[in-house]
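For reference, the structure discussed in these notes is given below.
Apart from one protein chain that is not included, each protein chain of the complex appears where it belongs.
So, chain A:
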Amino acid sequence: MIKTLFIANRGEIALRVIRTAKRLGIETVLGVSEADVRSAAAWLADRVAPVGPAPSAQSYLSVDNVVKAAKASGADALHPGYGFLAENVALARACAEAGIVFVGPAPESLEAMGDKLMARTVGIAAGLPVVPGGEAADKDAARARAEETGYPLLLKAVSGGGGKGMKRVDEPADLDAQIDMAMAEAQAAFGDPRVYVERFIASGRHVEVQILGDGTSAIHLGTRDCSIQRRFQKLVEEAPAPNLPDDKRAAIEQAAVRLAEHLDYRGAGTVEFLVDAETFDFFFLEMNARIQVEHPVTEAITGIDLIEQQIIIADGSPLSLTQEMVRPFGHAIEVRINAEDWRKDFQPSPGIASAVRWPAGAGIRVDTHIFDGGEVPPFYDSLAGKLIAHGKDRGEAVAKLGAALGNFALAGMETTAGLHAAIAADPRFMEGGVDTRFFGEFAHG
């Protein structure tokens, strides 16, 4: 049994993991950078352990620092959260060498899925359909790939996630400049400058499936739709994916389970698909071998604590759930309240929060680390909190979300809350099933 859990992350997800660990009677040790010593998560953890200075490259992204701190703390397990080192094979291996349980999949699964190119290969081997494209080591290779895929195309970081290093290129003339920026961002964010080229599907929806596996068998916890994105970062997520034909939904869920079982996957994971908004044909994109930012919408409709499931599986137990035991109820929508000025092209707006009034009440959940006096520092990403509304059906969830956003208040920084209120009131969003173009159209007209 895990007795002491080291949390190698920060912000709302650190707090989220601490809450479940406490409920399970597990002691928590939070790794903190110098910028996070006074964070809400540090306040709530049983103990804190320094992992380095504020810049993440020297703290949350340092495998050495993190593992040293975890070892020194006497922790017997480590939860990596999302982002940072969550899918880092070196961390998983270093934990194993230090005798610490890594709360995540086996290094082999991380290897197979951590690299988007390898993920494609594995996806094909598991019998999943994929989008045309391939790796581009330099500009010449990118041009050659672009010939195959045509324009518009997407440049993606091979080691990427969260939209970092991802660029859409509409014309050949833009390719050189965009590939420089994409490679620089990929290098800075992931320490790996490699990018790959993929055909851009115009009317696509981003649909993903939450899965749980114990290394032998796997189950799914249904779909999520994350089509509302800007700069390829998710803004709004909901479960289940709305307005999908039943047979297509079942096929997508089954494909996700097939991939998990093909990998002998252990832990919680998300299999992402691009779904053609008109034909509902689907293409496997990648698998995220970690807990996702948007996991609460699945928790809301299934009543299953995914962090708890991660810990149970990491402890070596077989799945305690069967597919039949997963009985989703209603509809849930999450919006990301980011510290950004959405009226100024989402310019980052770090700062110290005051007069923070988060919504509360039946069907409302808030995952945040930002209370009065809480800081969103400039070193990390801009997420200030997540607001999740759950209703008996999608209409009720949308109405609750809109009302809750109307009650939200926060001073000290700009946030995306006003943007979400406008989205929640948009007729296309209210109808459901918008594609990834929705946000661009919404924002520009």
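Criterion: a residue touches a chain if its C-beta (ideal position, glycine included) is under 8 Å from a C-beta of that chain, and two chains touch if they have at least 3 such contacts; residues count from 1.
Heads up, the rule we're going with is that contacts and distances are computed from a predicted model.
UniProt records the chain missing from this view under the protein name "Biotin carboxyl carrier protein of acetyl-CoA carboxylase", selected from "Biotin carboxyl carrier protein of acetyl-CoA carboxylase", "HAAS domain-containing protein", "Amino acid/amide ABC transporter ATP-binding protein 1, HAAT family" or "Acetolactate synthase".
Within the full complex, the residue among A:Gly150, A:Pro172, A:Pro318 or A:Pro378 touching the omitted chain is A:Pro378.
Of the listed residues A:Lys3, A:Lys139, A:Arg357 or A:Arg428, the one in contact with the hidden chain in the full complex is A:Arg357. Mapped onto chain A, the interface with the missing chain covers residues 19, 22-23, 38, 40, 42-48, 54-55, 164, 180-181, 183-185, 187-189, 231, 339, 347-348, 350, 352, 355-362, 364-366, 371-373, 375, 378-382, 403-404, 406-409.
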